[in-house]
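Shown here: the complex without one of its protein chains, the others still in place.
Chain IDs A and B follow the sequence of writing; residue 1 opens each chain.
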Amino acid sequence: MNKRITIDPITRLEGHGKIEIFLDDKGDVERAFLQVPELRGFEQFAVGRPVEELPRITPRICGVCPTAHHMASTRCVDDVFHVEPTPTAKKLREFIYNTFMMEDHTLHFFFLGGPDFVVGPQAPAAERNILGVIGKVGLEIAGKVIRIRRECRDILNHLCGKVIHPVCGLPGGVSKGLDEEHRVQFLETAKFAVEFAQFALKIFDDVVLKNKEYVSVVLGDAYKMKTYYMGLVDSANKINFYDGHIRVVDPEGKEFAKFKPREYLNHVSEHVEPWSYIKFPFLKKVGWKGFVEGKESGVYRVAPLARLNASDGMATPLAQEHYDRMYKTLGGKPVHNTLAFHWARLIETLQAAETMVKFLEDKEITSPDIRKIPTEIPTEGVGVVEAPRGTLFHHYKTDEKGIVTEANLIVATINNAAAIAMSIEKAAKAFIKGGKISEGLLNMAEMAFRPYDPCHACGTHALPGDMPLVINIYDKDKELIKQLKR
Amino acid sequence: MSNGAFEPKLVGFLCNWCSYTGADLAGTARMIYAPNIRIIRVMCSGRVDPQFVLKAFAEGADGVLISGCHPGDCHYQEGNYKALRRAKLLSRMLEQFGIEKERFRLEWVSAAEGVKFQQVCNEFTEQIRKLGPLKMNGGKDEQKQA
Partner (left out) sequence: MSKNKPKVAFYWCASCGGCEESIVDLAEDILKVVEAVDIVFWPVALDFKKKDVEAMEEGSIAVSFINGAVRLSEQEEMVKLLRKKSQLIVAHGACSHLGGIPGLGNFWNKETIFKRAYHTTPSTDNPQGTVPMEKSVVDGKELYLPRFYDTVYALDQVIDVDYYLPGCAPPRDLILNAVQAILQGKLPPKGSVLSPNKSLCDDCDRNETKPEKLTIKEVKRPWEIMLDPEKCFLAQGVICMGPATRTGCGERCIEANMPCRGCFGPTDQVLDQGAKFLSAFASILDTNDEKEIEKIVETIADPAGTFYRFSLPKSILRRRKMEAVK
């Protein structure tokens, strides 16, 4: 008897997504597919546009992480025009970028991924949301979370025009500078951000790490996957969200590749399947071996845990302490446990906050020298940043007038597409056996992909915040025989 | 319609003081010219809003003409220069929509130039006949009918 289980839609994915699970005659999971039924065509309609407009067009790929696209695009446009931004512009951009990372990661932890985590996988659905988190750790937190989010977004509004779809990036610099009055004001926020990040890590420690049952789920096999890991690092191989080389380590933690943005085509390729509109990136030098893990397969992962695995450490001292602690607790590098993404995310939040302080204490950041006018003929460029959800590649070619002739984008979460599909299949196989389907399954399937924070998180988990899941079970005559809802 | 061959649908925006009068002259002199142009009288070529041109194309015109007074002779001084500037930019933009440059014309026809008007109409009609129908559908057919 063949059975088909449809989970439609899943949420917190760029637009839309659905999962199809197929059972074999024994009722065990034979295959599971994560389908992304959405495509808009940015790589094509960028053609014909003036290249300096792409930093204002590409953020519309994602309204949750528009700053990531804006920055990757701006850096790409720098490269297209062969122009280096002024030192102040560089500092401003990196400050803006870390502010954004801090805010975005915070949002995810408290409103999305966090609740499952903080309240626990076995908790009733009704408690797995921000209200449950507050109930567990106190009302004071809600106030702090809202405050830090608002203050960070105020910084972005001030410097970038709009936090949803920033506009300030230009080749050679930024359009608006920072004055002393605001530097002082923002420094207050940055210092509070450091405090807050440490506070979040403490919550994590108290509520999650001290809970043996939960730790065992984190370390369990259902959520473990041995893959390659990719992230941006600086010259000392420490994590940098804004600039650097792309570094890849293998499933045993050894450096496999380190390359400059312009060399990305030698290393990253994308695979196409007929059942999804998104493509599946893989390491070119290893090859596409299917949706399998391990050293022989080109599947790799990005985003917080991957970045920590791919680097030799954090770039800031307080975050570094937590980095050391995480690896010590989880048994050394690299860590393959998918749920550890949540922990790594908080450690990155701390680095982002510390970096915000660092730039605001640098007096050069208020200099009016924020732009250099390009003088070279534009040709082609690549810009890479680490979006909260992973490595983001923008690549543009233009004619001599700077009109785009070709564009290629590999968008953060997409790097994880194969891994997410595999995580879901793995979890499904672990929890659905003999045709028995239960509420627990729904929970566990959610947990398989939410650590990746698939791009497009809306943020309010403040309402009856379950993930919508309906499982339809059809018999071989396509009759609906059972439906599980949550 | 002659022999089922394609008959271009042309729309012409003619300014009152010069071009429309010139067209009238062609008429009263019984000049024969291609009947394909549908004339709309405006007070000045500078009155022609680009939206009119786009609407004409969207609603089935295969070619659009704006005709005004010669430079320097505009009844309202500067109107035809505005028309000239707009027409140049509009022409460039229409190409981005896949509408060939030849389908949109700006001409100067004075009140005395009945002959010129006849020539413009004949020439424009033949040119568009060769180009073929525009078929600017606008994606209207794709959605399912409710």
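Here is the rule we use: a contact is a pair of C-beta atoms (placed from the backbone, for glycine too) under 8 Å apart; a residue touches a chain by one contact, two chains touch by 3 or more.
Remember, it's a predicted structure, so these values are computed and weren't measured experimentally.
Novice: With touch as defined up top, name the shown chains that contact the chain not shown.
Specialist: A, B
Novice: For the chain that's not shown, point to the residue among A:Asp205, A:Glu270, A:Asp312 or A:Asp362 touching it.
Specialist: That would be A:Glu270, which touches the missing chain.
Novice: May I ask which residue of A:Pro281, A:Pro304, A:Gly383 or A:Pro451 touches the chain that does not appear here?
Specialist: Touches the omitted chain: A:Pro281.
Novice: For chain A, which residues lie in contact with the unshown chain of the complex?
Specialist: 4, 8-9, 11-12, 14-16, 20, 22, 30-31, 33, 35, 37-41, 43-45, 48-50, 52-53, 56-57, 59-64, 66, 81, 146, 150, 153, 157, 159-168, 170-172, 175-176, 264-265, 268-277, 279, 281, 284, 288, 371, 373-374, 395, 401-403, 408, 410, 456-470, 485-486
Novice: Residue by residue, what part of chain B touches the chain that was omitted?
Specialist: Residue positions of chain B that touch the missing chain: 49-51, 54-55, 57-58, 71, 78, 81-82, 84-86, 88-90, 92-93, 96-99, 134-140, 142-144, 146.
The rule is short, and it goes like this: only the chains that are shown with their structure count from here on.
Novice: Could you tell me the distance, in whole angstrom, between the mean C-alpha positions of chain A and chain B?
Specialist: Whole-Å distance between the two chain centres: 54.
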